[in-house]
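A single protein chain has been omitted; all remaining protein chains appear in their positions.
Note that the chains are named A and B in the order they appear, and that numbering of residues resets to 1 at the start of each chain.
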Amino acid sequence: MYILVSIAILVTMVLALVRALLGPTVYDRVLAVNVFGTKTVLLLSVIAFLYGRPDFLDLALAYALINVVGILAVLEFFQDRSRKQQGADND
Amino acid sequence: MIDVVLDVISWVLLALGGACVLIGGIGGLRLPNFYTRIHAASLTDTMATLLIFTGMMLQSGFSLPTMKLFAIMLFLLLTGPTATYALANAALLSGMKPDSGVERDRGASGGVQ
Partner (left out) sequence: MIYVFALFLLTLLVITAVAIVRTTNLFVAVMLTSIFSLLMAANFFILDAADVALTEAAVGAGVTTVIFLSALALAGDVEQPRLGSRLLPLGTVGVLAVLIIYATFDKPRLGDPDAPVHQHVAPWYLEKTPEYMDIPNVVTAVLSSFRGYDTLGEVFVVFAACIGVLFILGVRPPGPAAELPAEPSGLRHHLIPQVVGRLLVPFIVLFGLYVQFHGEYGPGGGFQAGAIIATGVILYALLEGEAEALRAVPRSVLLGLVVGGALLFGAVGVVCMLMGGAFLDYSVLAADPVFGQQMGIIVIEAGVGMAVCGALLSIFHAFAAREGRP
């Protein structure tokens, strides 16, 4: 059962990767990265159980905590850019 | 008896979770534009996470791994929607209109030129 779930997750990772490669907008790519991150957490947890190594769950925990920082940095990046553009337009 | 019932429930949950993951992945690829694809992503972010982690928690019984699984699930459920919100907000800020599925991706390459 764990194997089936991990295969489903792997297939979804491929689909997300295809979306990241196709684009077409940058936001689609960021969304794909986000989906990919969540899928990695799921995959790590499922595989930790598949191998019976539950102490490796620490890794999935690290990702679950840290993944969002990258996406928030993207938000700040775009916010900063649109503010700079507004400033340039006002001048 | 109770073990069998728990096993069956957890297998069903895991299978449903795997199905949700797949559906979300296919939706992320096939839906027509960015704002609709967010729906597919949110399906894998929340529903699949809930189902798969509940299934695994039922399997592992009451132990330290269960607590870790619960923590991971909680953080994923908190951060997933937050990340999606941040993303949609960034897209909106840069002038991408959520108006139609008709237009598909044309003209939506705003933001980074």
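The definition used in the following text is that a contact is a pair of C-beta atoms (placed from the backbone, for glycine too) under 8 Å apart; a residue touches a chain by one contact, two chains touch by 3 or more.
Predicted model only: the values in this text are computed from it and were never measured.
By the touch definition given at the top, subunit A reaches the unshown chain through residues 3, 6, 10, 13-14, 17, 20-21, 23, 26, 29-30, 32-33, 36-37, 40, 43-44, 47, 55-56, 58-59, 61-63, 65-70, 72-77, 79-81, 83-84, 87. Although one chain is hidden here, its contacts on subunit B can still be listed: residues 75, 78-79, 81-82, 85-86, 89, 112.
Keep in mind that, in the parts below, only the chains that are shown with their structure count from here on.
Taking each chain's centre as the average of its CA atoms, subunit A and subunit B sit 11 Å apart. Touching subunit A in their complex are the following residues of subunit B: 11, 14-15, 17-19, 21-22, 24-26, 28-29, 34, 37-38, 41, 44-45, 48-49, 52-53, 56, 59-60, 63-65, 68-69, 71-72, 75-76, 79-80, 82-84, 86-87, 89-91, 93-94, 96, 105, 108-112. Taken together, the subunit A residues at the contact with subunit B in this complex read 1-2, 4-5, 8-9, 11-16, 18-19, 24-28, 30-32, 34-35, 38-39, 41-42, 45-46, 49, 54-55, 57-58, 60-61, 64-65, 67-68, 71-72, 74-75, 77-79, 81-82.
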